[in-house]
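In this view, the complex is presented without one of its protein chains, the others remaining in place.
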Amino acid sequence: MQSSVVLQNLLSPPVLFFVLGIGAVLVRSDLEVPAPLPKLFSLYLLLSIGFKGGVELQHSGLNQQVLLTIGSAVLMSLLVPLSSYWILRRKLDVYNAAAIAAAYGSISAVTFITAESFLETSHLHFDGFMVAALALMESPAIIVGLLLVRALAPRNGDSAEKTVGGWGAVLHEAFLNSSVLLLLGSLLIGLLSAAFSPSGMAKMEPFTGGLFYGALSFFLLDMGIVAAQRLQDLRRAGAFLVGFALLAPVAHALVGLGISRLLGLPQGDALLFMVLCASASYIAVPAAMRMSVPQANPSLYISSALGLTFPFNIVIGIPLYMALVQRVIPVLP
Amino acid sequence: MQSSVVLQNLLSPPVLFFVLGIGAVLVRSDLEVPAPLPKLFSLYLLLSIGFKGGVELQHSGLNQQVLLTIGSAVLMSLLVPLSSYWILRRKLDVYNAAAIAAAYGSISAVTFITAESFLETSHLHFDGFMVAALALMESPAIIVGLLLVRALAPRNGDSAEKTVGGWGAVLHEAFLNSSVLLLLGSLLIGLLSAAFSPSGMAKMEPFTGGLFYGALSFFLLDMGIVAAQRLQDLRRAGAFLVGFALLAPVAHALVGLGISRLLGLPQGDALLFMVLCASASYIAVPAAMRMSVPQANPSLYISSALGLTFPFNIVIGIPLYMALVQRVIPVLP
Amino acid sequence: MQSSVVLQNLLSPPVLFFVLGIGAVLVRSDLEVPAPLPKLFSLYLLLSIGFKGGVELQHSGLNQQVLLTIGSAVLMSLLVPLSSYWILRRKLDVYNAAAIAAAYGSISAVTFITAESFLETSHLHFDGFMVAALALMESPAIIVGLLLVRALAPRNGDSAEKTVGGWGAVLHEAFLNSSVLLLLGSLLIGLLSAAFSPSGMAKMEPFTGGLFYGALSFFLLDMGIVAAQRLQDLRRAGAFLVGFALLAPVAHALVGLGISRLLGLPQGDALLFMVLCASASYIAVPAAMRMSVPQANPSLYISSALGLTFPFNIVIGIPLYMALVQRVIPVLP
Amino acid sequence: MKRLDLIIPELELERVRKALREAGVPGYSVMRHVTGYGAAGVVSEGLEVSGTGANAHVIVFCEPALLGTLRRLLRPLLSTYGGVAFVGDAEPL
Amino acid sequence: MKRLDLIIPELELERVRKALREAGVPGYSVMRHVTGYGAAGVVSEGLEVSGTGANAHVIVFCEPALLGTLRRLLRPLLSTYGGVAFVGDAEPL
Partner (left out) sequence: MKRLDLIIPELELERVRKALREAGVPGYSVMRHVTGYGAAGVVSEGLEVSGTGANAHVIVFCEPALLGTLRRLLRPLLSTYGGVAFVGDAEPL
C-alpha cells in the first residue's frame, strides 16, 4: 500500500475537516453545526451528485457494461445482507442481526461522494452511471432485512404484527424514502437537462459543481462530530460488533474488487464499486428499520455504521481500496 | 404555440425540480426541506435579484421608457385588484374577495425569477429596471385590498375596528414588510456598488450570479412540495376559485401583453411584464391580509395563489406567455 | 482623511448590507434571518478565513517578522484588558469592568474579515499569518479578564467560588471554544492542504474564495439587524460606557498603528493589526464571561461590543484606520 | 403560581409580547416554528415560506392575580387572530 | 379540560397525528427538533442527520372525555416506537 495514496487522502480538505470534527468531540469543545443545517448539506450533496451523475449518464448512454455493473451492484446489495446476517446471528438476536445486515448491504452516499472527490483530486476518471448504482443499492438491502425478520423471527403473541408492519408501508419506505427519491429524481433531472436544456445544465455548474468540494468538507466537519458522538455509544455494543464494523467493509470491498476485475471496470469505477460494497447505511436503512423492526436496538445499527464503519472508510478505507485497485486493476490505455 | 418553447421550459432544471417536489408529495415521500432553510433561499433570491437589478439599473439609467414601464406596472397592481374583486365578489364575501384580489394584484418574486432564468437560458435580453417594477408592485395591491374592505365591508359592532386596524400599521406593513424592504434595499445597494465600488460589485458575482440558478432550482424543489401540500386545501375552495386561479393569470398576462406592445417593450421585458401581471402574491399580501383582514380565510387566498396560480405559471404560464410574446412583439433589430 | 477611502468602504456591498440591516430595525420592519441561519454564515466565515490564512501561511512560511507580529498581537491582547480595566473600574464594579476589558482585549472575526475584504477590493496585499494572530488573540484576553476577577474581586461568602469556577473549565473555555478551535483547525487544514494536497486546495476555492464576499455581505445584513437591536439596550449602560465603546477602538488602533510602524509591517498588515487591536469580542469572550463571571451583566459587555464598537469599526473605523495607515506607513517599493 | 400556555400564529407574537409586558408578568418564554391544527385548519412547516408563518408557543409563569388582566388583554387578540390559551397550576421548584 | 403532552420519536409523528384526528381532538401543536433521554437512550441533535431523526413534542388541550380514546389509540404506538405521554389539568384563560 503506497503511503502517498494514504497521505493524499488523509491530507485532503474533506478528510482533514472530518478529523477536525472528531477532534472537537474528543477535546470536548462546544463546536457544533446546529440542526437543521446538516440537513441542508445532505440534501445539497444528494441533489448535486444525482444531477451530475445524470448529466454524465446522458453523455455515456446505457450500454451492456453499464447495465451489468448496475446489476452486479444490486446483486451485492442482496447478498451482503444475507452473509452479514449469517455472521451477526451468532451473537445477536434475529432483529438486531437483520437490521445491521441490512445497513451493511445498503450504502453511504457521503462515503461514495468522498471517494469521488478523492478520484477527482487524483485526476482519475469515473463514470456517471455509478451514481445510478448508488441509488439502486439502497432499497434492496432494506427488503432483504425485512424478509429475514419475517422469515426467521419467533412468532409469539403480537410481535409478529409489530414486526415489519404492512408490506405496503415497507415497500413505500424502501423505494420512496427521501434519499432514494432525491437521488433518483436528480439523476433523471440531470439526464433530461443534459439532453434537452444544455444551457440550463451549464448554469447549474457553479452550484452543483464548483461549490461541491467545499460543501462536502463543511459537511464532513459535522459528520466527524456526529460520528465521534456515536462512537461513545459503542461501548455497549461489545467487541464482536466492533470487529464486524471494521472487518466487514474490508471483506465486502475485496468481493467488490473481484467483481470489478471480472466486469473489466476501469480503476475509478472499481474504487467506487468497492466503496459501495464496503459502506454501510446510516440514513435510509435505520429509518426503515426503526419503523419496521422496532425490536432492534437503533444504537447498535446506527453506532456501528456511523461510529465505526463510516470513519474507517473515510480515513483508511478509501486509500486502502485505492492501493488495492492499483495492484489489481490495469490502467486503461 | 411552439412546442419547443414549452419543452425548453419544462425540461430546465428549475422546473424539473419543482415537478420533483410536487411528485414527492403525490407519492407521499417524506422528502422535506425543514424550516428555516426555505427562508435562507428566499432571502438569498430576493437579495440577489435586487442586487443584480440595481447593478443593471445603474448601467442603463432612468429614462422615459423606464419610468413609463414602472408606472404601468404600478397601475396594473392597482387595477387588477379592482377587476378581480368585481369578479370574486359574485361568490365570496367582501373580506375574502378583497384579500384574494389583493394577492392577484401583487406579484410572486419566485415566478418572476424563474421567468428571468428562462430568458437567460434562452439567451434573451431583459432589463434590470424590471426588478424595480417587481418591488414597486407589492405595496399598492395591499392598499387597494384594504381600501376595498374599508369601503365595502358591513359595519356591524366592532368588526369595523377589527378590519384593517390603524392605517399606520397598514401602510407600515405594505411598504416596510421584509420582502419589499430587502428587494428595494438590495436594488439600491446594487445601484450604489455599481456606481462607486466596481470591484466590490464584481466580487459579489459568484454569490449573486454564479450560484443563482442552482439555488433557484433547490428552492423550487421545496416550493413544489409546499405548492402540492396547498393544493390539497383547495378541495374546500370550490370550482369557482379554482377556475379563477387558473384563468385570471392568463387574462392578466394578456392585458400585460397589450401594454407591453403599446410601450414598445422588447421581448424579454414583455415576458417579465406579463409574468408580473399574471402572478399572485403568497408572501407579502397574505401576511398583510392576515393581520389587517382577519375575517378572510387564509386557506383561500394562500391556496389559490400558492397551490394553483404559482405552479400554473411556473410550468405552463411562462412558456405560454413566451409563445404569445413571440407572436405579438417584434424582435428588436 | 481622504473622503474617497471612506466612500469606498461605505459604498461597498458588505457595509451597505450592514447599514440596510440597521435600517430595517430602525423602521421596525420584520426583516430577520432566523436562527440558526446566522450560525451557518459565522461557521462558514471562520472556516474559510482560517483555511485561506493557512494556505497563505504555507506559502509565506514562518520567519522572524511573522513571529514578531503574532507575538505583538498576543501582547496587545494581554495589555488592552489591563488598561481597559483601569479605565472601566472608575465607574463599574470589578466584575463588569473585567468582563468588558476582556471583550476589548479580544477580537471580532467579522470586523477583521470586513477589513480583509476592504483591502481586497482596494487591491492591497495582506499576509495570511494575520489570521493566525486573529486566532491567537482570543484566548489570552479571556485569561486576563478572569485573573483580574480572581485577584481583585471582594471575597464575601460563596461568591468567590461562583467567580471563575475551576481553572480547568476556564482554560478549556478559553482555548477550546468553538471559534478558536474552528479558526485554528481550518488554518492547520489550509496549511496541510497547501503543502500536500494542492489539487484539493484548489477545489476548495469556489467555496472558501468565490463565495466569500457575497456570504459576508449576507451575514452583515443580519449583523446589522442584531447590532441595531443591541444598541437599544445601551440606554441602560450610560454615557460612560458609550464613550468607552467609541473611543477605546480608536485609542487601541493608534497603539496598533505605532506597533505596526515599529515592526515595519506593510500597509495591508498594518490595517489588519489596527483592526485586531480596535475590535472587541462579542462571541468567545461573552460566552466565557457569562460562564465564569456570572456576576457581570451580559447586556453591558455584549451591547457595548456588539451594539457600538462593532458598527463603529465596520462603518467608520476601517476607513479611518486606513487613512491613518496611508499617512504613517510607507508604501512598499 | 400559575402556568399560562399560549399557542398563537407567529404574526400575533409581537402584540402578545406587548400585552404580557403591559400586564406586568415577571417573565415569559417563546418557542417558534410550532406547527399544528386548530379551528383555522392545519398549520404546516410549508406555510413558513408564505408570509403568514407558523405558530409560536409562549409560556408564562405568574401569580394568579395577573390572570384577570391577562385575560382582558389577550382574549381580543386570540379571537381576532386565532390561537389558544390555557392555564394550569405550577409551583417554583 | 386536560392537557396532554406527548414526547415521541419524530418518525412516529405521522401516526400520532392520525390518531389525534381520529380521536377527534379540537387541535394540537407540534414542536420538532426535540432532543432528550429516555428508556431508549440519548437522542442528540447529531441523530437528526441519520434517518431516525430527533423527537417531537406534541401538546393537546382537550376534554377529559377524550382521554380514553386517546389512551387506546396512542398506547400501542408508544410501546412500539417509544416516547412518553403525560396528562395534566388546564383551564381556558
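Residue numbering begins at 1 within each chain, and the chains themselves are lettered A, B, C, D and E in the order written.
Quick note on the criterion: a residue touches a chain if its C-beta (ideal position, glycine included) is under 8 Å from a C-beta of that chain, and two chains touch if they have at least 3 such contacts.
Computed from a prediction, not measured in an experiment: that's the story for all the values here.
S.K.: Which residues does subunit D use to touch the chain missing from this display?
M.R.: Against the left-out chain, subunit D lists 1, 3, 17, 20-21, 26-32, 59, 61, 88-93.
S.K.: Counting contacts across the full complex, list the positions on subunit C that touch the omitted chain.
M.R.: Residues 32, 34-36, 38-39, 42, 162, 177, 179, 222-223, 225-226, 229-230, 233, 282-288, 290-291, 294, 298-299, 302, 306 of subunit C touch the chain absent from view.
S.K.: If the hidden chain were put back, which residues of subunit E would touch it?
M.R.: Those residues of subunit E that touch the unshown chain are 4-5, 7, 31, 33-39, 55, 57, 67, 70-71, 74-75, 84-89.
One rule holds for everything that comes next: only the chains that are shown with their structure count from here on.
S.K.: Turning subunit A onto subunit B with a C-alpha fit: angle in degrees, nearest 5?
M.R.: Rounded to 5 degrees, the superposing rotation is 120 degrees.
S.K.: Report the chain whose CA-based centre is farthest from the CA-based centre of subunit D.
M.R.: Between subunit D and every other chain, the largest centroid distance is to A.
S.K.: Please tell me the distance, in whole Å, between the geometric centres of subunit A and subunit D computed from their C-alpha atoms.
M.R.: Each chain reduced to its C-alpha mean, subunit A and subunit D end up 45 Å apart.
S.K.: Provide the C-alpha centroid distance between subunit B and subunit D, rounded to the nearest whole angstrom.
M.R.: Centre-to-centre distance between subunit B and subunit D: 32 Å.
S.K.: Name the residues of subunit A that each touch 2 or more other chains.
M.R.: 32, 34-36, 39-40, 177, 206, 210-211 - these are the residues of subunit A that touch more than one other chain.
S.K.: Quick check on subunit E: which residues sit in contact with 2+ other chains?
M.R.: 32
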